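Working notes for the structure below.
Every protein chain except one is present and positioned as in the full complex.
Should a chain be cited, it is by its letter among A and B, assigned in written order, with residues numbered from 1 in that chain.
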Amino acid sequence: MIDLALVLEWVIKSLVVIFMLLGGFAYLTWFERRILARMQTRVGPNRAGWQGLLQPVADAVKLVFKEELIPARADKVIFVLAPILTVVPATVLAVVIPFGTQVILFGRQVNLAVADINVGILFLMAVASVAVYGIVLAGWSSNNKFALMGGMRSTAQMISYELALGLSFVLVALMADSLQLSEIVEAQRTMWFVVLQPVGAIVFLIVTLAEVNRAPFDMPEAEQELAAGFHSEYSGMKFALFFMAEYQKMIVISIIAVTLFFGGYLGPFIGRFPWLGPVYVLGKVVALLFGMVWIRATLPRIRYDRLMDLGWKVLLPLVLGLVLITATGILLADEFGNSLVWSIPVVSILAGFLTVGLVDRSLRRKFNALR
Amino acid sequence: MAVDFELIMFFILAGVGIGTAAGMLLSRSAVYSALFLVLNFGAVAGFYLFLNAPFIAMAQITVYAGAIMVLFLFVIMLLGAEKLTPPEVLPWQRPLAVVLAGILILEAAYLLFLRTPGLGEIQMPGFGPDTSPAAIGAILFGKYLLPFEITSVLLLTAMVGAIVLVRPRKQGGGQE
Partner (left out) sequence: MPNPWVFIGLFIIIAAIIPIGAIVVALILGPKKPNPIKQSTYECGLETVGDSLVQFKAQYYVFALAFLIFDVEAVFLFPWAIAMNKMPLYVALEGVIFIVILVAGLVYTWRKGALEWV
């Protein structure tokens, strides 16, 4: 009943995915530092190895040999547990993602996905909702006022944006008629979902920035106000794990964005050369990561009350509207011919502009009231 | 072989479920209790997976472990009293609890061993009806149409209730 070769295949695939994320994390730090440096007309790390490519290795060695501090007043068990609880969900998100169709390897048909389950999107939502714990527990167990405030703020932020995240998943489910990620990618063979639902894709990208606590939504860390927030008290390897979780989440969430809106592993000649699948995913992911770094270099951190307003009063109503628009568009296309599917992008872009206009008006009013 | 494997997994899950439930009841710190409860929800989700109901398992994790427990944690933080004070013991409480627990165990034993066939004869419900999300959608919006719409009204009521209870007062006592 249990095929040993199959088990071995799945274990190897899991290890490949996990070590890919680890390597991705190491080189994403290098990538980000170099690009930020270029954007600020600096040079960035270029000493360790050619172009500084050995910098992540040097950092890892340094972190391993650092002293691990645990504050005397901290809750020691949870203090050690929290970084682990932060890293695991960040890694586990990658388990359901298809990196390609099928390839022949050592005479076997190998699926380029670890576990392609029929509730893939819901799995992503469930894991994302559990990811909150690492941060809130890190804040609580440090027994430090800054850390606790950072943890609480971070939790409130993540749950607020999880709503818009979940509803943008609903958008994709509506368009693809499936929750299985490989079927979602296959549904984009004729057209990427970003074409059909551009506003949804933009909302998704904004929300993911908030979910991974990246600039301009890096309130939990807010160096100036909270002395690094929930991980103030962490040092050495445990700090590195929080860092690792953040960067792994950046990578994974880019992969998810690629899978849901940018055609996943699809690209030219994919039918003939299935090995191109992971290459296409990598290319698209690097493009999205470059965008994330660019945003960090460009935008200042937004104020906390504005952040909550953006989540609850702008993104949530907008994405609820998009769900209604998309459902109507699909029904119209079913009833009166396929070309009516183009009503979805047109009406949603109008809705997007309307939202931006309303936000602009409200901000102007506030500004005038202050004067 | 496969059945044995499932049985082993079942007992591991059952152990985790019972252990975490006990841990939740017995731990002195509210935060630890909450964490045990999260693990317990995870074990229950594992049982749903056993029953071939991945949709419900994911909903369980998203809603219970993800949303409700965050609410609990916020309440714990809100009260600012994470250490539980020893509960006041009423004299008649303990004997009554013992009697009630005894009745429950007897009842369960009667049902398990006398009313149902032996455990070996029970079919593992691994291959039940279609539990894909599409099938759930069809049932939810076909057969259980009215309950579903009532659910939304219920959710609305919960929202209104929450707002009325936690109406922001002018002189808030708490600080951020």
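The criterion applied here is as follows: a residue touches a chain if its C-beta (ideal position, glycine included) is under 8 Å from a C-beta of that chain, and two chains touch if they have at least 3 such contacts.
What you see is a predicted model, and the numbers here were worked out from it, not measured in a lab.
Within the full complex, the chain left out of the display contacts the shown chains A, B. Screening A:Val57, A:Leu324, A:Leu350 or A:Leu363 for touch with the missing chain picks out A:Leu324. Of the listed positions A:Pro216, A:Gly236, A:Gly267 or A:Gly291, the one in contact with the omitted chain in the full complex is A:Gly236. Contact with the chain not shown here comes from a single listed residue; of A:Leu28, A:Ile121 or A:Leu276, that residue is A:Ile121.
Touch with the hidden chain on the side of chain A covers residues 2-3, 6, 10-11, 14-15, 17-18, 22, 63-73, 80, 83-84, 87-88, 91-92, 95-96, 114-117, 121-123, 125, 129, 142-146, 148, 152, 156, 159-160, 162-163, 166-167, 169-170, 173-174, 177-179, 227, 232-233, 236-238, 240-241, 244, 304-305, 308-309, 312-313, 316-317, 320, 323-324, 327, 330-331, 334. The missing chain lies against chain B, touching residues 9, 49, 54-55, 59, 62-63, 66-68, 70-71, 74-75, 77-82, 133-134, 136-138, 140-142, 145, 148-149, 151-153, 155-156, 158-160, 162-163, 166-168, 172-176.
Keep in mind that, in the parts below, only the chains that are shown with their structure count from here on.
Those residues of chain A that touch chain B in the shared complex are 1-2, 75, 78, 117-119, 122-123, 125-130, 132-133, 136-137, 140, 148-149, 152, 155, 159, 162, 178-179.
Contact residues of chain B toward chain A in the complex are 1-2, 5, 31-32, 35, 38, 54-55, 58-59, 61-62, 65-67, 70, 73-74, 77, 82, 132-134, 176.
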